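Missing here is one protein chain; the remaining ones are kept as they sit in the complex.
What follows is chain A.
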Amino acid sequence: MLEGFAVLLLFQLIGELITRLSGIPVPGPVLGMALLLLAVLLIKKVPAGVRTASEGLLRYLPLLFVPAGVGLINHGLLLKQDIWVISITLVVSTIFTLIVTVLVLQGLKKLWGIEKDA
């Protein structure tokens, strides 16, 4: 568990270092995720410690959004200026985005002859 957590931090650190040095517009943890995926694909298994740490963290993923979400308290004024435009746009655009994504994905899967295995 602790070794697994250290591995996760190590890959995050490598990701942060590469993005800082190269200036590519990707957050360090996202690059760290890609590198860890590459590493486990290479060794063809997930070490038990890494799996335990990963499952522990992902179980509490919603909680991890709370501190940043409370930060909305600081954007009150900016949000108020265009509140109706913002609310309507976010709701309608999110509906479109969800619908187009699922329909395109399902359509293409049929086209590619991939059966559903839900």
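What to note about this one:
The rule is simple: contacts are C-beta pairs under 8 Å (C-beta built on N, C-alpha and C of every residue); 3 or more make two chains touch, one makes a residue touch a chain; residues count from 1.
Going forward, contacts and distances are computed from a predicted model.
This figure omits one chain of the complex; the name its UniProt record holds, of "Glycerol transport system permease protein", "Kynurenine formamidase", "Membrane protein" or "NADH-quinone oxidoreductase subunit N", is "Membrane protein".
Shown as candidates are A:2, A:21 or A:66; the residue that touches the absent chain is A:66.
Contact between chain A and the absent chain runs through residues 5, 8-9, 11-12, 15, 25-30, 32-34, 36-37, 40-41, 46, 50-51, 53-55, 57-75, 78-79, 81-82, 84-86, 88-106, 108-109, 111-112, 114, 116-118.
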